[in-house]
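Up next, subunit A:
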Amino acid sequence: MLSLTDVSVSYDGVPAVRDVGLDLPDGQVLAVLGPSGCGKSTLLRAVAGLEPATGSIAWDGADLSRTPTHKRDFALMFQDGQLFGHLTVARNVGYALRLRRTPDAAARVEELLALVGLEGYADRLPGTLSGGERQRVALARSLAVQPRLLLLDEPLSALDAGLRERLAVDLRRILREAGTTALMVTHDHEEAFTVADRLAVMRAGRVVQQGAIDEVWRAPVDRDTALFLGYARVLEGDAAELVLGRAAPAVAVRRSALVLDDAGRLHGTVVGARATPTQVRLVVDVAGLGEVDAVAPLDRRPALGADVRLGVDGSRLAVVGAAPTGQAV
Partner candidate 1 sequence: MRSVRALASTALVGLTATAVTSCSLVGGGDDDEPTSEGGTPTEVVLVTHESFTLPDEVLAAFEEESGYRLEVRSAGDAGSLTNRLVLTEDAPLGDVVFGVDNTFASRALEEGVIADTDVERPAGAAAYDLETGDAADDLVPVDTGNVCVNVDDTWFAREGLEPPADLDDLADPAYRDLLVVPGATTSSPGLAFLLATVAEYGDGWPAYWERLVDNGAKLVDGWSDAYQVDFTQGGGKGDRPIVVSYDSSPAFTLDGEGGTTTSALLDTCFRQVEYAGLLEGAANPEGGEALLEFLLTPEVQAALPESMYVFPVRDDVELPADWARFAEQPDEPYAVDPADIAENRDAWLREWSDVTTR
Partner candidate 2 sequence: MRRTLALLGLALGPVLVLGVFFVLPVGGMVARGFWPDGGFDPGGVVEVLTRPRTGRVVWFTVWSSAVATLVSVALGLPAAYVLHRLDLPLRRAVRAALLVPFVLPTVVVGVAFRQLLGESGPLGGLGLDGTPVAIVAGLAFFNVAVVIRSVGAAWEGLDPRPAEAAAALGASPLQVLRTVTLPALRPAIVSAASVVFLFCATSFGVVLTLGGLRYASVETEIYLLTTNLLDLQAAAALSVVQLVAITVLLALAARLRAVPDPTVARRTARPRAVRRSDWPQVLATVLLLALVAAPVLTLVLGSLRVGDAWSLGNYRALRSTGEGALLVPVTEALVTSLRTAVDATWMSLLLGLVVAVVVTRRSRTPAERRVRSVLDGFFMLPLGVSAVTLGFGFLITLDRPPVDLRDSALLVPVAQALVALPLVVRTIVPVLGGIDDRQRQAAASLGAGPLRTLATVDLPAVWRPLLAAAGFAFAASLGEFGATAFLARDERATVPVVIFRLIGSPGAMNYGMALAASVVLAATTAVVMLAVERLRVPSLGVL
């Protein structure tokens, strides 16, 4: 179990990570989600032992501050893999095994390549691989000696969208199968939702919220967090009450929270409509809300200027600031 208490890192006196506390139970995957520059990668590097940090970073209660990187028994996987360009795929994967003089390394390498779906790639050089293949090799390399903690630094960000989605699912499967405890940093909430069990949201060096994925998802701690988690808009005051049907300081809505529904409580005028493969996306001028996003089934595309009624899907909105927050968890 990884425990971080009051961890701070600064560069030349400028704090990059401030007083972060986190807990990661064995076998779980924790995603640290935040915009670029929020300090999440620095936090990861501090956990790896690559940045000097104050506060306590401990594993199973044992403080690691005097343990150098190579003795922490963690593995670090970078955004762009950082494969060793002069070594073949097999030698990259077997790198840590050779360091430890593990017997039957070759068999283990084959097993790992199979795990990441790269059978037959053993003798290729990294330069000849695609981005996705490189990340798979990097993952296999990191998993080779079954590290007690796997650190993933934006493991999928460098890949294109379709590949990213597929690999995220693969990554989750692989981590599950291997029973790996992992700490992943990312700026992509979809990636975090797909891969992780737990989520910590970081902004400006601080963890502003953490908890199980759906807890965080259902109760974002503030407006910025809600927007970062993928909510399309945050409504406040009267508008919030109008949507929620009861009083609340702020409500975060997804694009699909308002649905074309003849029995809906809201009504307004369609000012924009665009078809996507799964639904029609509308912009509706709703009295009391202003222009908001809404969706309609593909077979019901209202004309511009039409008066429509909208229903509210309660599972696609969240009351902001309602849950206990931040460090206290």
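Candidate entries met the following condition: all candidates are chains of the complex that A comes from, given by their letters.
Note that in this section contacts are C-beta pairs under 8 Å (C-beta built on N, C-alpha and C of every residue); 3 or more make two chains touch, one makes a residue touch a chain; residues count from 1.
Note that this is a predicted model, so its numbers are computed, not measured.
Only one entry among 1 or 2 touches subunit A in this complex, and that entry is 2. Contact residues of subunit A toward candidate 2 in the complex are 45, 48-50, 68-78, 82-86, 95-96, 99-100, 127, 138, 141-142, 144-145, 151.
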